[in-house]
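Complex shown without one protein chain; remaining protein chains in place.
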Amino acid sequence: MSFWEKIGSFDRRYIFALIALTVIVPLLIPIGMPITTTNEVKSVYDYIDALPPGSAILVALDYDPAALAELYPMSIAMLKHAYTKKIKVIGMTLWITGASLGDVVMREAAQGIAEQDKDYAYLGFVPSGAVAIMRMGQDISAVFNVDYSGKSISQIPVMKGIKNYKDISLVVDLAAGSTPEAWIAYAGTPHHVPIAIGVTAVSAVGYYPYLNAKQIIGLIGGMKGAAEYEKLIQARGRASVGMDSQSMTHIAIILLIIIANVSYFVIRRKNKKEIES
Amino acid sequence: MSEIIGIWIAAGLTLCVFSFLYKDNLFYRFAEHLYVGTSVGYTIAQAWHQTVVKLVWYPIKQEGDYTVLIPAAIGLLMFSRFVPKYRWLIRWPLAFMIGVSAGASIPRSIQSFIFKQMEATIQPLNSINVFIIVLGLLCTLIYFYFSTEHKGAVGVASKVGIFFLMVSFGAAFGYTVMARISLLIGRVYFLFHDWLHIVK
Partner (left out) sequence: MKLRLPLILCFLCGIFMIVQFFVPPFTGVYDKLLNWVMIISIPALVIGLTSLIKLHSNRIIRKTPNMPYSTVAFVAMIVMALSGLIGGTGQGTWFEWMFKNIQVPMQATMFSLLAFYIASAAYRAFRARTLEATLMLVTAVLVMLARVPIGDFLWQHVMPDSVLQWKANLPEDVAGWILNVPSMAARRGIILGISLGAIATSIKIILGIERSYMGAGE
């Protein structure tokens, strides 16, 4: 086997080891590369920042632990921003696997800055996503008569005066799946409530048409988007810390792709020469 | 104390799952089956508290609304799939759910995904970006139109459409790599920060 043939087919566990190194080393020895903010993320930040105290936003925490690394820092940053601006936050989820997670996330973000029931409420999970979104357009309490812990909605001070989307200044969908499309189609367009979305990087590319059509006011994509939001609220969190590792691992993968392609072309040229001779 | 024990258990299970990267082993299989079991148990408990209690029990208890028992009974017909003789009864709850979903989606999809997207596309061609967007959209739609052979002008447009699609898929691949690496960074950060306290 020639050098290039060996390069093209070595044990994938060496690649695993390289990826592990490029993730671990920058965490232990940070480089501190500056993070640039994009317009998509800044739009969400600016919108929430401009809301007067006492406004209400609906946050749909539509994700499960599989998307934790990307959506957890995004959720914490955005919720902290809303809590410090004294904006009423109503949390809920359309994912049953996210029901407990939503409760944990809202409480962790609120530590020291917001009080449950007074500043925020977590309503829990509701099945049949699109139908629930439509029903909330008439009456949120018809979908959630009690909150996640079983307390009646009528006894929660933060829910006073909030009947449906007319009383909501912004819907933020932090999603690991395709729920943003349901929020856009069943809440945003018919009820004219502004929608902002935070999604995993896998699905972020598919939401740019909605951003261009102004069906969403902003888009926070992946861990990089979360890092941008952390920079905007001037609170360095998990996403910002991970950006150095993200950068170095991307460089490693790009180099691997280049080496693999060089090996492919060298072997192809060699085979072509052998056939011709 | 329970928090410290919890973090050590979480770290141990994380390492059990990572051991699969070397090769399949009993630690990974143990962790995998433990995960399957807890997921099923979690769904059962949450389905009870978040749906049955909230949507059926509370309306009866707090508002005296017994009409919720009718959709509850229709929903229970889904379990008829386990009895071959009465399997056809599952069609009733499905007819409800799918009929409502299909009917609701038609006007809303047309409004949100067709009209709004077309409205955003039909702009004055006064910038190169708008021209590229219109060209890309038309060529992509022509590529997906398989009722006519992709020859001549249609063939050229279809080829241009493929180029736009390749750019989009390339961007998606780049973002997918970013997403997967982020998930790994999250777990490694947990091990080094939350468990070992090496990283600040």
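Lettered A and B in written order, each chain numbered from 1.
One rule holds in what follows: contacts are C-beta pairs under 8 Å (C-beta built on N, C-alpha and C of every residue); 3 or more make two chains touch, one makes a residue touch a chain.
The shown structure was predicted, so the numbers you read here are calculated from the model rather than taken from an experiment.
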{"item": "Displayed chains contacted by the hidden chain, counting the whole assembly", "value": "A, B"}
{"item": "Absent-chain interface as seen on chain A, which is shown", "value": "12, 15-16, 18-20, 23, 33-36, 38-39, 64-69, 96, 99-101, 103-104, 107, 126-128, 131-132, 134-135, 138-139, 142-143, 148-149, 205-206, 208-209, 211-212, 224, 243-244, 246-254, 256-257, 259-261, 264"}
{"item": "Absent chain, residues of chain B that touch it", "value": "2, 6-7, 9-11, 13-14, 17-18, 20-21, 29-49, 51-52, 55-56, 68, 70-72, 74-76, 78-79, 81-82, 87-88, 90-110, 113-114, 117-118, 120-121, 129, 132-137, 139-141, 143-144, 161-178, 180-181, 183-184, 186-187, 190"}
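The rule we apply is simple: only the chains that are shown with their structure count from here on.
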{"item": "Chain B residues touching chain A - in the complex, by the definition given at the top", "value": "21-22, 39, 42-43, 46-47, 49-51, 53-54, 58-59, 62, 97, 100-101, 104-105, 108-109, 111-113, 116-117, 119-120, 133, 168, 171-172, 175-179, 181-189, 192-193, 198-199"}
{"item": "Chain B contact footprint on chain A (complex, rising order)", "value": "13, 16, 19-20, 23-24, 27-28, 66-70, 72, 96-97, 99-100, 124-128, 130-131, 134, 144-146, 148, 150, 152, 181, 184-186, 188-190, 200-202, 204-206, 209, 212-215, 221-224, 238, 241-242, 245-246, 249-250, 253"}
